[in-house]
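One protein chain is absent from this view; the other protein chains keep their places.
All chains are identified by letter, namely A and B, in their written order; residue positions are counted from 1 within each chain.
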Amino acid sequence: MDDHAHALPVFFYWLDLLALAALAASGALAAARKNMDIGGFVLVGIVAAIGGGTLRDVLLGYPVAWTRQPEYLVICLVVTVAVYVATPHVDRRETWLLWADALGMGLYAAIGADKALAADASPLVAVSTGVIAAAGGGIIRDVLCNDIPVILHKEIYATVAAAGAVLYIGLHDIGGLDYETSLIIAVTATFALRAVAIIYSLSLPFYRLRPG
Amino acid sequence: MDDHAHALPVFFYWLDLLALAALAASGALAAARKNMDIGGFVLVGIVAAIGGGTLRDVLLGYPVAWTRQPEYLVICLVVTVAVYVATPHVDRRETWLLWADALGMGLYAAIGADKALAADASPLVAVSTGVIAAAGGGIIRDVLCNDIPVILHKEIYATVAAAGAVLYIGLHDIGGLDYETSLIIAVTATFALRAVAIIYSLSLPFYRLRPG
Partner (left out) sequence: MDDHAHALPVFFYWLDLLALAALAASGALAAARKNMDIGGFVLVGIVAAIGGGTLRDVLLGYPVAWTRQPEYLVICLVVTVAVYVATPHVDRRETWLLWADALGMGLYAAIGADKALAADASPLVAVSTGVIAAAGGGIIRDVLCNDIPVILHKEIYATVAAAGAVLYIGLHDIGGLDYETSLIIAVTATFALRAVAIIYSLSLPFYRLRPG
């Protein structure tokens, strides 16, 4: 994030890597569901983890973050290989993944919005960029696995990401709060909202799928 | 289009927004066919509407248009939410959509070609860029909905877009006609060609699909 208007505070840097690992694991588990081999695990895991940030950077005209920060790829490699080795022993609907992802989603949404505003985008564009950064990796993951992207069936995901981006913009750019405090509040609130959504979603899987 | 070699005349600016609305509606109707929720409607609608222009700008190295023009997103939001609310009362094969899309296709093809030439691309690259701008949004829409892109089964779409781009280049860059006149002629001719194609296509849906 060396091109970011704001340097990411140390705590959030580690949160960023945790979110990355959760997304990489989600990609590897998707590869497991499709019975791919190690190459598929690594590729889908990497794409799931860095896809959203890549779209964000390309759309805004920033250099693509992972091409400057090799530790991103190292984490993806380690996580996806670990999942491959552990797959037979892993529940494919790992709950901890949902929670790590929920933390990361709020962070990606807020960082995406911040990067957009730093590139002189309007608030609505910034919210969209936040949603793309938070949801883009999962969308590409599902497209590669030949599924309809799961978030397109769960409004609560994109909507929560949008709410997080709106909250961050409100706190930092309208309210005048400092970067770190705005980030903490936005990420915490998004996480809480998503926690409700997870519990809600788990009880309503694909409820809306009905014949056309 | 502030980075465009040619400023878009006022009449075409409104035509551009109409085409955008038609594409957003096509995305929302695709979401309806897949029984998505409001989040899916908005996301697929936005991607269908701005996908082609985004590809065009990224490929040519322009700043991405919609990140500079927030009214694009506003229109997508309004249209997709309106379709969501109206869905039970809407015929999913709305004919007016085809006609609005036909108008927009010619415009996107010509603008795409013009932007490519302004970036010093060769005429063949300019025609390809025009086709990508005209067809890219629909292709991404169908990929997200886990369908084979519909235009890959209907030659008449991509071919008409290519013809429109060729005509524009011929009139403006070879024939020396001014920008606005070239645009009017190219868009009108593309619309007429597509009108024939629509009537033809409607009578031959998926005719070419036969066992391999």
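Methods note: a residue touches a chain if its C-beta (ideal position, glycine included) is under 8 Å from a C-beta of that chain, and two chains touch if they have at least 3 such contacts.
Remember, it's a predicted structure, so these values are computed and weren't measured experimentally.
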For the full complex, which residue in A:Val64, A:Ala82 or A:Ala118 touches the chain that was left out? A:Val64
Using the touch definition from the top, which of B:Leu18, B:Ile38, B:Ala82 or B:Ala121 touches the missing chain? B:Ala121
Residue of B:Val83, B:Ala133 or B:Ile151 in touch with the missing chain, whole complex considered: B:Ile151
Per the touch rule stated above, chain B touches the missing chain via residues 58-61, 116, 119, 121-122, 124-125, 128-129, 131, 135, 139, 143, 146-149, 151-159, 208-210, 212
Where the unshown chain meets chain A, residue by residue: 31-40, 42-44, 46, 54, 58, 63-64, 66-68, 70, 73-74, 92, 143-146
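Going forward, only the chains that are shown with their structure count from here on.
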Whole-Å distance, C-alpha centre of chain A to that of chain B, is 29
